[in-house]
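A single protein chain has been omitted; all remaining protein chains appear in their positions.
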Amino acid sequence: MAVDTVVYIFDLLGIAVFAVSGALAAAEKRLDVLGFVLFGTITGIGGGTVRDLLLQTDQVFWIGNTTYLWVCIGASLATWFLAHLFESLRALLLWADALGLALFSVLGTQKALAWDAPLLVAVGMGMMTATFGSLIRDSLLGRPPVLLEPDIYVSAAALGALSYVAIVAQDWGREVALPVAVAAAFALRAGAILFDLRLPKYRPRDPRRNTHVP
Amino acid sequence: MAVDTVVYIFDLLGIAVFAVSGALAAAEKRLDVLGFVLFGTITGIGGGTVRDLLLQTDQVFWIGNTTYLWVCIGASLATWFLAHLFESLRALLLWADALGLALFSVLGTQKALAWDAPLLVAVGMGMMTATFGSLIRDSLLGRPPVLLEPDIYVSAAALGALSYVAIVAQDWGREVALPVAVAAAFALRAGAILFDLRLPKYRPRDPRRNTHVP
Partner (left out) sequence: MAVDTVVYIFDLLGIAVFAVSGALAAAEKRLDVLGFVLFGTITGIGGGTVRDLLLQTDQVFWIGNTTYLWVCIGASLATWFLAHLFESLRALLLWADALGLALFSVLGTQKALAWDAPLLVAVGMGMMTATFGSLIRDSLLGRPPVLLEPDIYVSAAALGALSYVAIVAQDWGREVALPVAVAAAFALRAGAILFDLRLPKYRPRDPRRNTHVP
């Protein structure tokens, strides 16, 4: 199977899991079925849309190919009908987010490289593609952003983007770089979820407290 | 009168009512006069701006023609001076929103079709043009988004966009499609406001509760 076909399937899969995560957030807010479709779609294509606008690609990816929109609509409707089967929406949302995060950090980086972006910009685009869908979703829904938790969320996207760039730079080809980088990002995020790994939060030192020390 | 002239007048009218709804939201938050103009303008042109960026039209609509900005500024200032005349800002906001919603769902669809978007994309663009101004307004102001209420808000935009596409497909021409689709969307939204129509919210079933049933 051609690499491009695999990439396309990954792309649709990533969009489907992000759409599910958006629809689950809509479920949390008890929206109606159109709210599911709206937030499923925004979350599914949001990150890639911001990426395409910034890269000024010849066309935003879902305008020329409506398959992406149908995947979002289908995944959102499936969530509407099936979400009640799952005991915990929260856990499901977490894992759907993790998979989408890993996929898009790599696919976003790849697209930016294809449009001749500098390496730093490509890494940033990968991180953005992976995180902006959920960031927009949470901001619009008034939820505390998943992104603000210090639990290796943005870091996993960074790892996916950086390892893709690093592997491609070794001339190992996309067919190696794609699965390895996705696996690396997913493993880091999964480890963070399972073992509660976290980066240290910022802790301000209180200068006044120091002066009270004898 | 040429269809384009009517469309242009409708466009300015829609932007004016959306700007008023943005300025009324600013009034709710007790902003100063520049806050009125800022949120009036963002709400007035926000949806159409997102649409034009996504469609990559040759120019964002209000950059080439500053009339749109002057309408936003004028409507915002009028709201600053006149809003206290109305007893209930909330009711006024609701109806201004409803009219803008109906107008833009159709005008946004029409513009997307003019830029050769696929039908599904055109319907999405119509819904987005109609709803993203208020979505951005509410998100920036930290208000509970009007859009998240299950009261036939997005649905009315969908009806406007879909009926425009359907009527145009019958070759009845824009001069029929435009008023009919706007009226359909407005009637649905007005009915929802007056008779408190709502789509069913998502209600999760609790699997654990079922196991307790004898």
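For reference, chains read A and B in written order, and residue numbers begin at 1 within each chain.
Methods note: a contact is a pair of C-beta atoms (placed from the backbone, for glycine too) under 8 Å apart; a residue touches a chain by one contact, two chains touch by 3 or more.
The model shown is predicted, which means the values in this text are computed figures rather than measured ones.
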- Residue of A:Ser21, A:Ser76, A:Thr129 or A:Ser155 touching the missing chain in the full complex: A:Ser155
- Of the residues listed, B:Ser21, B:Thr49, B:Ser105 or B:Ser134, which one is in contact with the missing chain? B:Thr49
- Message: By the contact criterion defined above, which parts of chain B meet the unshown chain? Give residue numbers in ascending order.
- Response: 26-27, 29-36, 38, 41, 49, 53, 59-60, 62-63, 66, 69-70, 80, 83-85, 87, 89, 139-142
- Just the residue numbers, please: which parts of chain A touch the chain that's not shown? 53-56, 117-118, 120-121, 124, 127, 135, 139, 142, 144-145, 147-148, 150, 154-155, 158, 198-205, 207-208
